[in-house]
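Can you read through this structure? Questions will come right after.
Chains shown are a subset, placed as in the full complex.
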């Protein structure tokens, strides 16, 4: 299933959840947030929410700044 | 001691230090940790960026390890829409509704865009954020941001990273004179005397990052800034002597011996 994660085309399993994806991307989910197609998805919903084909996902975390 | 009783308030939070040090520009987490500690800051900014494995976690560990409150920013946003969504992601990621609102007009000046800034500030205040907007030194824009419900106003001394200090003390003075919320000088500080001057002009606090993180010795500069902010605050409270065109002796002219 093809989705865009942080601007990169990625192939994910058809039954993958947001939780799966975040786990792949970073050791600890703490301090990260996810937007799917421009809407924030609260962490509490990650394990429920399945990724859909063509989704544009942004997974952000805090970095040095300001 | 005088300075300790003098707490700094934003909304319901109180801070012993009036120096807010951002995390941007530090060459390493180790140096950042050392500088943050030396600065004595109790509030620090972070930016939100796409995850780069490993990094993020350790930065938060550093900050929380020092017991410093997080202030996520919207650095790099050019529109209200971007800023609002970034703010919501930051709130979700960091579990705080505090926000340094930054909506810039272009990459060369990094100056705030007044129109997008006001739009974003209004949306975010309505959404329950505690908004600390990075603004230019225009007293009118500062007043409008306060009227929208921002918890403080953060005018620049000069553009981000320039180290030009406070280019227009007259405007900062006008902003202080009219403000009903804390005034935090944000951006432009290059050295200790700039930070002291900000406080002498009546600012409630100073926010800086590059001046410390990009100094040759960040830890020592952090210590310098901590003392400078206290010095400027104390001088403001102490009531300086007036400026005079002509001299005034500090030793008595009476009682001099006749020795000629």
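The letters A and B name the chains in turn, as written, and every chain counts its residues from 1.
Just so it is clear, contacts are C-beta pairs under 8 Å (C-beta built on N, C-alpha and C of every residue); 3 or more make two chains touch, one makes a residue touch a chain.
All figures in this text were calculated on a predicted structure; none of them were measured in a lab.
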| item | value |
| --- | --- |
| Subunit counts for every protein chain kind in the full complex | A x4, B x4 |
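Methods note: only the chains that are shown with their structure count from here on.
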| item | value |
| --- | --- |
| Whole-Å separation of chain centres (CA-atom averages), chain A against chain B | 33 |
| Chain A residues within the chain B interface of the complex | 6-7, 25-28, 30-35, 38, 40, 42-43, 58-66 |
| Chain A partner contacts - residues on chain B that touch it in the complex | 22-26, 32, 45-57, 59-60, 70-73, 75, 85-86, 88-90, 92-94, 100, 102, 209 |
